[in-house]
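I have placed the structure first, in the form of structure tokens, so that the comments after it can refer back to it.
All protein chains but one are shown at their positions in the complex.
And then chain A:
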Amino acid sequence: MAFFKAVLFMSLGVLFHAAYSVAEWRYYSRKTDQDTESIPWDIIIQTLAGFLLAMIAVLNIAGEFKEIRATVELSQKSWEDVRNRPSFYLFNHRAMALSPDYVPPSPSASGMGRSHLTKIPDKYLS
């Protein structure tokens, strides 16, 4: 992605250079009264090459198409993935006393220091 963005900017530079070349050539051909002549070949080739390069970069930046049939993506999910509901996780229930790093609340704060049922322990918070 970053590489192709660099390619895109480079090809825009190539196109800008070609445009400047044509403007310069147009200026001198007008001065020497050769107005009917067509643009030099090297500038045409440079312009088309810059265009091709820019389009390759654009196609890569736009990215790959994704599958639109819903069943294809769903078939790759396991049952555990589908029934997983992170919003319904509970950590603060009585089984947390079975955890090896369980710290019992201090007796002085008993009753007052009880945390809420849906509170998430600090070690699960990143």
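Basically, a residue touches a chain if its C-beta (ideal position, glycine included) is under 8 Å from a C-beta of that chain, and two chains touch if they have at least 3 such contacts; residues count from 1.
The rule is simple: contacts and distances are computed from a predicted model.
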From "Vacuolar fusion protein MON1 homolog", "Pentacotripeptide-repeat region of PRORP domain-containing protein", "Eukaryotic translation initiation factor 3 subunit L" or "ER membrane protein complex subunit 6", the hidden chain's UniProt protein name: "ER membrane protein complex subunit 6"
Thinking of the whole complex, not just what is shown, which of A:63, A:86 or A:100 touches the missing chain? A:63
Since one chain has been left out of the picture, which residues of chain A touch it in the full complex? 15, 18-19, 22-23, 26, 39, 43-44, 47-48, 50-51, 54-55, 58-59, 61-63, 65-73
